[in-house]
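To start, the structure under review is shown below, and the notes come after it.
Every protein chain of the complex appears in place save one, which is left out.
Up next, chain A:
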Amino acid sequence: MLKGKIIIADSGEYTRKSIKDLLTKRGYKIYEATDGLGAIRMCRTIYPELVIIDTNLWGMDAFQVGRIIEEDNLSTVIYITNNVNSNFLEQIKKMKVFAYISNPIMKDNLYQMVEFALMNANKIKNLEKKVSKLQSKLEGRKIIDKAKGILMDKEKITEEEAYKSIRRESMDRCEKIEETANRIIDKYSKE
């Protein structure tokens, strides 16, 4: 069974192929990129679960490539490096997951890091989904409250009556209650 799509962006053919072989054996579907912009194009075509970028990537600064991929929500990035120095660590602190692979590639380390990164990326994705759901719910609440306030004021009714009236109208119209609330706000703001 395929465990997910991974892009390996590494300008060095030898490491690229050896990582590809190792991860293919583990059941991942591997795509290879040899330059920075090529890696971005590939991301926008296949939307992989993970992108592994070598810090010596050709064509464009590897960290910039990684930032674009994560900022534009194309995937999650981890780096391969020969040199774990303070600059490298500063750069990867800004990334979604804090994980990296150092050369020479050790099989077990590679598998662990990839699994780690995928798992964490998934967790983050789920949390982000939850947050955005809660955010839209909260926004909806605010709108309904505002519409309720307007109705209570204009129609001289209680909060509960106002809520029931909005709910009834939304059911009658087969629309989301937020939409009804928005329409009420619009209607009265024009008056």
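Criterion: contacts are C-beta pairs under 8 Å (C-beta built on N, C-alpha and C of every residue); 3 or more make two chains touch, one makes a residue touch a chain; residues count from 1.
The rule is short, and it goes like this: contacts and distances are computed from a predicted model.
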item: Name of the absent chain as recorded in UniProt (options "Glutamine synthetase", "Aspartyl/glutamyl-tRNA(Asn/Gln) amidotransferase subunit B", "Carbamoyl phosphate synthase small chain" or "ABC transporter substrate-binding protein"); value: "Glutamine synthetase"
item: From A:22, A:68 or A:157, residue that would touch the chain that is not displayed; value: A:68
item: Residue, one of A:40, A:110, A:162 or A:184, that touches the chain absent here; value: A:40
item: Among A:58, A:88 or A:116, the residue in touch with the chain that has been omitted; value: A:58
item: Residues from chain A at the interface with the omitted partner, ascending; value: 11, 31, 34-46, 57-60, 67-68, 71-72, 94
